[in-house]
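Just one protein chain is left out here, and the rest sit where they should.
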Amino acid sequence: MIKKMCVIFAVFLAIATPVFAGGSGESAASSDGTSAVKENELYSMVVFTKGAEYFNWCYAGMRDAAAILGDHVQTELQGPAEWDASLEARTLEQVIVKQPKGILVASADETTLNSSIGKALSQNIAVIGFDSDAPESGRLSYVGTNNYDFGAAAAQFMVEQIGGSGEVAVVIVPGNIAQEERAAGFKDWISENAPDVKVVSELNDEGDVAKSETVCAALFQANPNIKGIFSTHGYGAPGAAAAARTLGILDKIVIVGSDYSSAVIELLLSGDIEGSVVDDPYLIGFESMMLAYQAAHPTSVPSANPPFGHVPPIIYGGCSVITGETLSDPAVLAKYQNPPAV
Amino acid sequence: MKLSRFKLKIGNRELTLIITIALIYVFMCFAKGELFYARSNIEAIFSNLSYDLLLACGMTFVIILGGVDLSVGAVLALSGIIATLMAQSGIPTGVAVLAALAFGLAIGCFNGLLIAKVHVAPFVATLGSMSICRGMCYVLTSGYFVANLPEAYLNIARGSFLFIPNKILISVLIMVALAILSVNFRPLKSMYYVGANGRAAFLSGISSDLVKIIGYGISGLMAGIAAVLMTGSLGMGHASYGLSFEMKAISAAVIGGANMAGGEGSFLGTALGVILVALVNNVFIMFNGSPNWSGAISGIMLIVAVAIDVIRNKIRERRTA
Amino acid sequence: MKIKNKTVAAFIGRVNLNYATLFLIMIIIVAVMSSRAPYFLSAANFAVMVNTFIMEAIMALGMTLVILSGGIDLTVTGILPFSSILLALLMGSGMPFMPAAVLVVLGCSLIGFVTNFLRKTLSLHPMVVTMAIAAILKGVNLTITGGSAMSGFPDSFKAMATMTVLGMPLSWVVYIVLAAFFIIMTKFNRNFIKVYFVGGNPEAAKLSGIKTERVYMMVYMISAALAAIAGILTAITYSSASYSYGTNADMRVITTVAIGGTSLTHGGKGSIVGTMLGTLFMAVIYDAFIMSGLSTYYQDVMTGVFLIAAVLLSEFFRYLKEKVQ
Partner (left out) sequence: MSVLELKNITKSFGANKVLTDVNMQFEKGEIHSIIGENGAGKSTLMKIIGGIYRADSGEVILDGKPIVMHSPIEAYAHGIGIVHQELSIVGNMTVAQNVFVNCEPVYKAGFINWKKMNSDAKAALAEVGADIDPTEIAGNLSVGMQQIVEIAKVIAKKVRILILDEPTSALSDKEADRLFEILDDLKKKGVSIIFISHKLNEIIRISDKVSVLRDGVRTGTLTRDEMDEATIIRMMVGRDLGRLYPPRASSRDGQVILSSKGLSRKNKFNNIDFSLKKGEILGVFGLVGAGRTEVALSVFGADGLDEGTVYLNGEEISFRSPSDAVAHGVCYLSEDRKISGLFVDMEVRENVVSACLRSVCSRAGFLNQGMISQITDDYIKELDVHPSDCSRFRIRNLSGGNQQKILFAKWLAAKPSVLIVDEPTRGVDVGAKSMIHSILRRLAESGMAVMMISSELPEILGVSDRVMVMSEGRKTAEFEAEGLTEETVMNAVFSMDGGLK
């Protein structure tokens, strides 16, 4: 028994050692290569669900911006795997200890990170909010999308697709502000502009594709007249498509998703889903990085937030609907099909 | 008399479940009419519970052995990613599928090894492999979907045989096979002995360690099978698949009468437990229930089902006394 | 030679190998980290490191008692946010902090009471009941908050976030007081020592005249109350309340307790001190992850590896110990 245990343990060590050594090696190597020109500057991105494709795009934008700014600008991506605002706040505090020049933060909710962001600012670390804002935190700037408009865009596209009348439903994960706003924008636009369209149901798929399939299948059964479904997040549309495929009603249902991923692109190309509302996470990340750098390196231009450099308080990127048609352009398709490595 | 009461108890929980399911079914038929009892709805319910059914099957074995397997959800995700990555890169479908199954089996056996040979608490061992597998999912994919899968791979889950979708067919067949085998097939029957009294089983010449490893192995294998079906049906693999599936599987097995202390558990009961939860989920959506509560359904059903059973027993005792 | 062996045996016999294992791994990590990350050994990092795991640390005290009694408690993941939300509701309606906090702790202990009641009357395994209760609490939390964070606290409350006692943040003081309380109680108090008896051999405990059900009730209520305290402290720290707090905290807390050497297979084995050491261990590795610049994706993998490695190593040392003796 003990022999076996030793073997198991050896395997463990074998896995663990290179991972740990390799991981820390990366940062060591880069800090070694600094010396010459400029002092190293660290910029950290803190998100609330690491591993979400959306944030990967943001981080890719940030990295590319950093590369443009110079070799001395280094970046890292941090954040808890779980959706827990308090965990994100703790991660943020740990990042502060490393004394980065700037922090890009997507807040899990509107208030929890306020004190941590304040702490960073008080230590002269520039904090830029992106994607999900914490408006009262004192963050220097926010780069993101107006999620209310995002929902309205989806509504407009949906109404066009279903021909101006019929029943539709919305998929959300309760508790996510961005999604709640998208859903509100969607519903408000419909009630104001399309009196013949009715939102009959709101579904919770827990942000899980398989669960989405289950709830959508039940929804389609319960509402045989349903004509369209809008998912406020990236996992809902593939699930809805799978449910419609199982029931053989792919042609009858208009599915509108949010954000893009290889899965959504594939479904758009095959025509299983009609459209997806997208903003540009890459650009959001890029822009935020630029703003953070700007804030960390004040110029002679008078600033509203001394000692930081001058930055605008808010930048909204737009959003658009992509469809199978949009993607027929190979150049556009290539962009979406090659997600950045993180 | 005290003894004959035990005889009545056979199938007691199953009976409770069957009655509850029948009542809900009848109620829904009246309340929603054709919408509910349409073949397509029933088919949708079943095809969506097929993953739960498989995982709950594996979990039932583990619970019969007196343990618990928290890693199934993460193993499902990782097996799915392994299979889809392989299929995506042009490796033949058969190989990709076998790799997923083999991986599930291997992780299961690894859990079993830790538990049987090194005597690590099942909760701790499987919690460890859960984090490792879930982490590996993200390491392998960086959180991206694995899409653009070949037709052959997708057809495993999407095809149908004799008008029954493969997903339902495969999971129900495996369920039935395990249910029958667990009563009569010696290697599986041994699990009950090991779960009821490990020391006595060992001294009776049953290789308890091997049986445990097999039990956890089956649980992992089931996660592997579910992974192939899920990734095929959804057309993509992703690191977030199977989140908290372990809790659903445990609930279903316990609703079905499995005893966490080991030695007790029925596959029919587990299947009924899965069906009950799926049915209530369906009812919930049919009536546009608040999305806030959909996560709590299996927990509530667990308490309700067990409470009904306890109350039924109390009433019966009073009657016989 | 023989004498030397004997002294070695005596020495090894007295060392708690579980603790020794943890210290060994921790020393390695600290050594590696401090050479690689310049800020790792700074006072600021120490403060952050403690802050990072303080809520789990508080809950781990209660979880230790539950696990010692032979049970497990997954409700903490629901109670922590529930208590923060309840506090926000009460204080939002104008109640001062102290009575509101007391009410929250009492209310949450009541949840512990209900959990234990269901466990007993339905004769269900604690893991299953607490899992169900946690899911239900999540529904409650979402319904009350509608998913958004609540932040209508008065300014006096917000000031508590930066309040220090003897130079330490409030949460540290609470933890130190609670930890000291439980260390003393589990060593000297009759009611707490009963937990060990009940976990070690419930039948024997019953025959010795211990009211076992009362002990179970006590540990689940304590665990719920501590989760409530953690929730209140979280609310104080962030001046907010949200359903998202404490997600997966149950698993982190149980991992902590397990690493601290409290046995999940046999009740009655383990100690608060062990759990505190486990807490320190977890805090160090969580901090090391962030400080190392290690790809975030490896964190889950490494947590799992460390959990299993810690258990394996202490098992391995136990074997060595037997061999030497």
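Order of writing sets the chain letters: A, B and C. Residues in each chain are counted from 1.
As a convention for this text, contacts are C-beta pairs under 8 Å (C-beta built on N, C-alpha and C of every residue); 3 or more make two chains touch, one makes a residue touch a chain.
Model, not experiment: these values are computed from the prediction.
Note that the undisplayed chain, when the full complex is considered, contacts B, C. Of the options B:Leu15, B:Ala31, B:Val95 or B:Leu203, the residue whose C-beta touches the omitted chain is B:Leu203. When the omitted chain is restored, the residue from C:Ile28, C:Ile176 or C:Ala204 that touches it is C:Ala204.
For subunit B, the residues touching the absent chain in the complete assembly are 1-3, 5-7, 183-187, 189-190, 192-193, 196-197, 199-207, 263-264, 320-321. Panel shows subunit C; residues 184, 187-191, 193-194, 196-197, 200-201, 203-211, 266, 268-269 of it touch the chain omitted from the view.
Following the convention adopted for this analysis, only the chains that are shown with their structure count from here on.
Interface comparison, A-C versus B-C: the higher count of C-beta contacts falls to A-C. Distance between chain centres (mean CA atoms), subunit A to subunit C: 32 Å.
Subunit B and subunit C have centres, each the mean of its CA atoms, that are 30 Å apart.
Residue positions of subunit C touching 2 or more other chains: 142, 147, 295, 297-302, 305, 308, 312, 315. Shared interface positions of subunit A, defined as residues touching 2 or more other chains, are 5, 8, 50-51, 81, 174. The touching residues of subunit A, when paired with subunit C in their complex, are 2, 5-6, 8-9, 12-13, 15-16, 19-20, 23-24, 26-28, 50-51, 76-79, 81-87, 89-91, 93-99, 108-116, 174-177, 180.
Those residues of subunit C whose C-beta lies close enough to touch subunit A in the complex are 32-33, 36-37, 39, 42, 44-45, 48-49, 51-52, 55, 142, 145-149, 151, 161, 234, 237-240, 242-249, 287, 290-302, 305-306, 308-309, 312-313, 315-316, 319. Here subunit A touches subunit B in the complex through residues 1, 4-5, 8, 50-53, 55-56, 81, 172, 174, 200-204, 206-210, 213-215, 217-222, 224, 235, 238-239, 241-243, 245-248, 261-263, 265-267, 339, 341-342, going by the rule given at the top.
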